[in-house]
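Scroll down for the structure; my scribbles are underneath it.
Omission of a single protein chain aside, the complex is shown with its protein chains in their original locations.
Now for chain A:
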Amino acid sequence: MVTEADNTVAASGRTGKRVGAYLRGLHLPANSYWLWLALATLLAVLPHSRHAPIWIPVSCIVLVLSKLVLVYTNRPRHSGWALAIIRNLLALGLVMGVYLNYGSLLGRDAGVGLLIVLSGFKFLEARRDRDLYVSTALGFFLIVTNFFYSQTIGTAAYMAPVVILLLAALLDLNDPQQALSTPRKLQRAGAMLLQAAPLMLILFFLFPRVSGPLWGIPDDAFSGQTGLDDIMAPGSISQLSDSNEVAFRVEFAGDPPPTNQLYWRGPVLWETDGRVWLQGKQRDRGDVKATDYSDGIDYTLMLEPHNRKWIYALEMPTEAPDDTGFNRDYQLLAEDKIRKRRQFELTAHTDYRLTGADSIDFERALALPPAQHPRTVKLAQEWRDQGLESREIIDKALAMFHNQTFYYTVTPPLLSGDPVDEFLFETQEGFCEHYAAAFTVLMRAAGIPTRIVTGYQGGRLNPVGGYYAVYQRDAHAWTEVWLNGSWQRVDPTAAVSPARIRDGLDGALPESADSALGVNRDSWIGQTLQSIRDNWDALNTQWNQWVLGYTQSRQRDLLNRMGIDYRNWQELAIWLAAIVTIAITTMGLWLLARRRDNTDTARRLYNRFCRKLARAGLPRRSYEGPRDFAGRAAQRFGAQANAIHAITERYVDIRYANKSTDVTGLRQAIQRFRPGNAGR
């Protein structure tokens, strides 16, 4: 027996060293722990390199790798006052760096930057047990910060394995003997993640949603979002034509209207300096209203964030949903800038009359910059001098676009002189903004109040999801003329290129290839790519709708339907606490159920007995059986031998022999038991 014990110690000399280290308060984890944690940290930091200044992720990675080098060259501990000073200077330098970079230590970007560099630093200097847990916890924080920047399926799918790696690191930390193999650890960590899933779902559904962001996210969070602008200049819309980004998605409740009626209304432009078109002064709605002449078309608009208040409603809505309103241009606006994906339930009437205009409107809708576009103005005046009606002038202009050699293209030649004259009489090549601007100038010069409407036109049916996706490339500009007491839509682009309005941009530009991959759209490769894209987009839409789109109002609807009624978020928090408590208790009871009988009480009492002996200097080893321990204890505390054996036998009778359930007897015997007095 003695030789066997010696063997054990000899075979695991490392264990002995570790036990010694543990007694000195320095619990040295296995090298593999550092590897797990390093891998998880690096993977969590990596996506930040897309937006953070490169030195931030790089310095974190360098710190982590240097720790690995220290660990694997067996120099895990570095002490001494010189090193301490260097360490503190390094930490200070990193914090300073972040401050200099962002001019602050607060806010999303600076805060995340600080977290990244300091978690690398913590990793480097971690020594004690506590440090290791802190380092691991920092890893979880790093994972969370990634969702400040991206909440796509891809990010979630990427982060799940990183969480598993971190859990494996925790397992490793608590497995000093390295009894679990690597696949086992991963398997356990995965199981832990799955076990947490029910709790996660409860928190997801019940955690009180706030209408705004939880903390003030600075404006810089939303820079770089593309989309329509409130300024239109030659080339400003055509530059969107190669953008495959989705602007919004639409799901029609019934049959969708034909594509050539899909005009999604954006900002209305009134004022121009001859080249650039602006919205000008925003006015109250006043008596402007739309009257419907056809049945309503119900649809759901899922709008991507674009950092504007604009809601691209299908022409023409008659009523604004809650928390939205019309301006005088009859453009639908949200109360706040749309900074996250939002969803609106809307109704449109494709046959409508948009009425309401006062003298200021007419003045603005007829204004032209002085002494510009002389040839255009002259042409319009010729038409007016012929005594033509407004309707006839409009038709004449459209006929001119249709009959002359006008050409619809996304790459028009640069206009160096007077942009309208040069386009109308010389180049005759342009995108929708050229036609809309030229047409408006013509009309205004002919005395017909006209304004430019920007927005999107068309949309692509996703056959997988059954919804329409409207891309940035569908951005469009058309006009509205005041005719017969209402604003009427006239789209000059339709006169030049009917296909643009009927089939979308791809139909109008047959030579265009798939811009991303240079593949012909009609080939089978192009079609396969399109089908993959459709499926992916449909999946994303579900994710947006059900996961990211689970807002305050949706939460209320869902919970009310489930019979959970609450007035404010505090009440919801109480519901949440109650349900989480019930869930955890149920899970706990279920886990305990296997061992729940009155032997449990006996075990608790026996543990108390063992603690008494431990305080007297004889701790029970975790693997020591009751009779073996009793023998050892009886030898040590000879005077108490009888009591020790009696207590042990009582315990054995309850827990192992099913011979008695007399817990009280055991309790009394243990209460009376005093190992300390025995020796004296």
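Keep in mind that, in the parts below, a residue touches a chain if its C-beta (ideal position, glycine included) is under 8 Å from a C-beta of that chain, and two chains touch if they have at least 3 such contacts; residues count from 1.
FYI, contacts and distances are computed from a predicted model.
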{"item": "Among \"Thioesterase domain-containing protein\", \"Cellobiose transport system substrate-binding protein\", \"Amino acid/amide ABC transporter membrane protein 2 (HAAT family)\" or \"MoxR-like ATPase\", UniProt-listed name of the chain not shown", "value": "\"MoxR-like ATPase\""}
{"item": "Contact partner of the left-out chain, one of A:S181, A:N403 or A:N568", "value": "A:S181"}
{"item": "Which residue of A:W81, A:W524, A:W590 or A:Y623 touches the chain not shown here", "value": "A:Y623"}
{"item": "Positions on chain A where the hidden chain makes contact", "value": "4-5, 7-8, 10-12, 177-181, 184, 594-595, 597, 599, 603, 621-628, 652-653, 655-659"}
